[in-house]
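Working notes for the structure below.
Complex shown without one protein chain; remaining protein chains in place.
For subunit A:
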Amino acid sequence: MATDYWASSHYKRWIFDRATIKQARALDLQYVEDPEYIDFLGIFFANLISKLGKKLSMRQRAIATATVFFRRFYMKNAYCETDPFIVIAACCYVAAKAEEFPVHIKNVVTEARLLFANDEYGIKSFPSDNSKLAEMEFYLVDDLECDLIAFHPYRTLMTLCGREGSSVSHDTEAGELGAGVQDGPRYWGTGEGKLELQESALQMAWFIINDTYRSDLCLIYPPHLIAIAAIYLTLVFHESTHESLKSAQSWQYTPFLALKFKPS
């Protein structure tokens, strides 16, 4: 489980194709002129979760889990039939518990009320009563089918870059990069052949992963694939990494050059 993505609830129940995701928005689409607005809403709410999470001192992984919960919830519900603001608060509240870094319900209510009421959002109706948030939590957990453990690309990124401390050689992710294959020689997780990224490049990959939560990617692709894509983009966008790759003799660089990516 914790190590085996392929045996997880994440893989078994919460990966969808694009058509199914589109279907889930059918009701909401009736209320927008341009379907793109729905994507904008997705970005807007992801940003809001991130803001609330930071106010609650939640770690990035817990914020990511809250965002995944939010997107899963709206695979079964419509924005227009629910109040996304209380759903957001409940997602943060549950995710903090699921990630074993709980925040007190009172804090969630206070911070959510403060944040949502400011001029940017102008939502003054967020209930001050703890029990309303707890009630939402109850329904949320039900809609999430009690699947509260989510996998994230951060883990693959850090494992590939050998940043997981001493545990790397023993705790490689099964289901990620062929770990779990017990036989034969292996290079993954041995520390040999690890990806060497500059600190700032690693940071960029991390931020790219943060950004993926503004889209539906976490409902479509396994996290390790998202991590690889983020690393790929980093190799292209990160100036000095890009330069050093270009100048490296041993590196078959032609396909990269051919792509001619330019940071926008």
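Here, a residue touches a chain if its C-beta (ideal position, glycine included) is under 8 Å from a C-beta of that chain, and two chains touch if they have at least 3 such contacts; residues count from 1.
Rule of thumb we're sticking to: contacts and distances are computed from a predicted model.
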Exercise for the section: Among "Cyclin-dependent kinase 8", "Cytoplasmic tRNA 2-thiolation protein 2", "NEDD8-activating enzyme E1 catalytic subunit" or "Protein farnesyltransferase subunit beta", go ahead and choose the protein name stored in UniProt for the chain not displayed. Expected result: "Cyclin-dependent kinase 8"
Handout entry: Residue, one of A:Lys22, A:Arg61, A:Arg113 or A:His242, that touches the chain absent here
Key = A:Arg61
Completion exercise
Of A:Thr110, A:Asn130 or A:Ser215, the residue that touches the missing chain is A:Asn130
Exercise for the section: Using the definition of touch stated at the top, determine which of A:Tyr37, A:Tyr121 or A:Tyr139 touches the missing chain. Expected result: A:Tyr139
Fill in the blank from the handout: Had the left-out chain been drawn, it would touch subunit A at residues 1-4, 7-9, 59, 61-62, 77, 81-83, 86, 93-94, 97-102, 105, 125, 130-139, 141-143, 145-149, 155, 164, 167, 171
